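Structure first, then comments.
With one protein chain held back, the other chains of the complex are shown just where they sit.
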Amino acid sequence: MSPASRYTYLGPEGTFTEAALRTLPEAATRELVPMVSVPAALDAVRSGAAAAALVPIENSMEGGINATLDELATGVPLMIYREVLLPVRFALLVRPGTGMSDVKTVTGHPAAQVQVRNWMSANLPDAVWESAASNADGARLVQEGRFEAAFAGEFAAATYGLEPLATEIHDAEHAQTRFVLVGRPARPAAPTGADKTSAVFWLADDHPGALLELLQEFAVRGVNLLRIESRPTGEGIGQYCFSIDAEGHITDRRVGEALMGLKRICPQVRFLGSYPRADEVRPKLRQGTTDAEFTDAADWLGRALDGRA
Amino acid sequence: MSPASRYTYLGPEGTFTEAALRTLPEAATRELVPMVSVPAALDAVRSGAAAAALVPIENSMEGGINATLDELATGVPLMIYREVLLPVRFALLVRPGTGMSDVKTVTGHPAAQVQVRNWMSANLPDAVWESAASNADGARLVQEGRFEAAFAGEFAAATYGLEPLATEIHDAEHAQTRFVLVGRPARPAAPTGADKTSAVFWLADDHPGALLELLQEFAVRGVNLLRIESRPTGEGIGQYCFSIDAEGHITDRRVGEALMGLKRICPQVRFLGSYPRADEVRPKLRQGTTDAEFTDAADWLGRALDGRA
Amino acid sequence: MSPASRYTYLGPEGTFTEAALRTLPEAATRELVPMVSVPAALDAVRSGAAAAALVPIENSMEGGINATLDELATGVPLMIYREVLLPVRFALLVRPGTGMSDVKTVTGHPAAQVQVRNWMSANLPDAVWESAASNADGARLVQEGRFEAAFAGEFAAATYGLEPLATEIHDAEHAQTRFVLVGRPARPAAPTGADKTSAVFWLADDHPGALLELLQEFAVRGVNLLRIESRPTGEGIGQYCFSIDAEGHITDRRVGEALMGLKRICPQVRFLGSYPRADEVRPKLRQGTTDAEFTDAADWLGRALDGRA
Partner (left out) sequence: MSPASRYTYLGPEGTFTEAALRTLPEAATRELVPMVSVPAALDAVRSGAAAAALVPIENSMEGGINATLDELATGVPLMIYREVLLPVRFALLVRPGTGMSDVKTVTGHPAAQVQVRNWMSANLPDAVWESAASNADGARLVQEGRFEAAFAGEFAAATYGLEPLATEIHDAEHAQTRFVLVGRPARPAAPTGADKTSAVFWLADDHPGALLELLQEFAVRGVNLLRIESRPTGEGIGQYCFSIDAEGHITDRRVGEALMGLKRICPQVRFLGSYPRADEVRPKLRQGTTDAEFTDAADWLGRALDGRA
């Protein structure tokens, strides 16, 4: 297939990222290529070798995925076009014929260990854990006979000739991972009414109230923030940029005006895209923040400038 | 002369308002008509009987002139085109031949009494004060022999056949009165770089933080307020509107955006004009509030909407 | 009677101020002395000639009473102990035997004219108005035969041998006047749960955002403002102090902390008293602003300082 129909993702095959990618309808008609790292997946997009990349950006247990946040904040610009939310649910994968009492050693990604700790205490109190490079890698090691069991997505069983001994394993009810589909910059998708806008802002040096001012640019226009994370700029301890998700679409007047406000006071702003919210939640707008109210106010100003207000 | 060349002012002749009006170059070619009250002076403009009216709006000793503030806030809309600042300096006017030791009774407007109290204690400790309806009226009463002396503007001496026994009388060094030239709404004068914008805002009922929100609409765009006064709406104790002067011109992007922000959150806004500051002070703009920065940010947003930011 | 049992008020007898004073239970056992002006009424308290003075401070049609606001803000300090709200209701007072068709001339205080204008248009369209120095003075002039009728409080009829031809006259349904009972500074009355705190704040020179900061000191502690008025300091145009009423009592922790915050950032603060609200409205406190929550937080800080938080 051509690069235009190729999507990369954080591999290897059989990880949750692949499962997230397969929830997108268009994935059925794309060539899906696993990459060894987030930078590798994104660089394939930058170079034109792929049309888009799916990478994790946030996990409700571990927080922001720094590699993704930093790749989006720096280097050749990219843009987010879609997000996918995937509940974190593990299966305990074993070679056919293995029973619970046979499981003495277990593997999986270190992040998985955090999320199945309680389940293991209750169900496999004596099993010994050893970490693998990825959940899929853990499954491969079980296939090769190095461990009796691996925690991975149930969808990975077939790939590695394993079967699930238990499914729907998770310590935290609401554990989710959020993935984003990233492409080269272009016109954002049309607003759906339940949208999200991502951006990165750098603060001026030595300006202690700067974050408060940044938040006020959003608050005064009634734009809610859904996520805010500080990331070091690499210029030394105490130098940060902020990665945010705001409610609404860049074509919403309140969002556009807030972004322009930030553009004026920040030394640097990077727009990362406006795209549909996976949870389809629509904003509750306070009085004075709808597009109609922005238009009315602009009309009024126009009349005032003409002496007809 | 035709109504188009007629200016009304708060009379009678010989008051400070007339003196303020005569500082305007165009006054030399206008018919200047004293009126008995601020509403009368302004209604002549509303009805088309006069082109403009000069009325006092603020006094550094007495504060806002309520009649003017309330007339501008309600009724048929009017607009401010000019302001005049006049230092408060009184003369002690007497009939020719009167000396200081002859002065047993003194008159003048009640507001004048406040501003010459110390001077009187020092120079006329035994003189008895009686109030007149206006400073000019006091001069007339001296002319008629009812009092030995009147505090009034030195310019009133000739009108009433009096002469100044002392001039430059003032208790407070910085005492000033501010007057505004008011006309029917039209396109505001072009910005000079040292401008002022006046407006009135009504707050939504039962919304305690509303004034704070109103001020934040200005603050977030770097627009300084030079004056703010609450006035009752007549709807009962605790119901106010706010009359403000802001630094800058309605065509300044920061000012226009702040006014639109207020238009969206206030139940009612009345634009009262943008006009040159009498003190010619230019604003010190903080970073991110110049027109050039607004334009750059709008260009950036346009590129972002096209995928080229 | 002794000065300790003497209350002054803004006279003359028969005005609304006297009527307001008589709504206080203790007025029955005090000597009530009318004074010619607000400063005179308050100076009697300052000098010890009277225990307290009742003066108007705010009118829902006319706004703040500048003489009262300025007297409380400057000079020897005084304190507010009580407020009285009086609905504005006029009677048309005439000499016995006068009928509506006999009324050709009418008098009253200028403020009364504003509040009965519509009623006069409907009921006495041809009557000529001439202003008097006070409503009570108007009644006296009717008694003397100078006018056929005066607008005044119905209670003034007996004093001047007049009778009401019409009562309950008012253009604005909610028109009220607010009066305050002022004494020498002492410990404020105990909180009732529906209290009000009055104060005056001076802003630092040349500090445009100062009013916003002042309001934030209240907002961050959840203290609502019920009234705010700017008054000139006399130092020149653009120099203001602010007279405010806040919800709550100085002994409420949130109010005390806000006042201390203002004391730290303002060059001058004058506490004018905490006293029961005449409307008996209790504050709706947001989370984190009750005294119990302040105490819990202080206990927590104490434990943190001891390493036991």
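Letters A, B and C name the chains as they come in the text, with residue numbers starting at 1 for each one.
One rule holds for everything that comes next: contacts are C-beta pairs under 8 Å (C-beta built on N, C-alpha and C of every residue); 3 or more make two chains touch, one makes a residue touch a chain.
None of the values given here were measured: they were computed from a predicted structure.
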{"item": "Selected residue (touches chain absent from view) among C:A41, C:M79 or C:A152", "value": "C:M79"}
{"item": "Per the touch definition above, residue among C:P56, C:G153, C:P188 or C:P232 touching the missing chain", "value": "C:P188"}
{"item": "Residue in contact with the excluded chain [from A:T98, A:N123 or A:Q176]", "value": "A:Q176"}
{"item": "Sole residue of A:E18, A:D43 or A:E58 that reaches the chain not shown, by the stated touch rule", "value": "A:E58"}
{"item": "Positions on chain C contacted by the hidden chain, ascending", "value": "77, 79, 185-188, 204, 213, 216-217, 220-221, 250-251, 256-257, 259-261, 263-265, 269-271, 287-289, 293-294, 296-298, 300-301, 304-309"}
{"item": "Sites on chain A contacted by the missing partner chain, in the whole complex", "value": "58-64, 66, 85, 172, 174-176, 178, 208-209, 211-212, 215-216, 219, 224-232, 234-240, 247"}
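Going forward, only the chains that are shown with their structure count from here on.
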{"item": "Computed distance of Cα centres, chain B from chain A, in Å", "value": "58"}
{"item": "Inter-chain centre distance, chain B versus chain C - centres from mean C-alpha coordinates, in Å", "value": "26"}
{"item": "Numbers and ranges of chain A residues touching at least 2 other chains", "value": "none"}
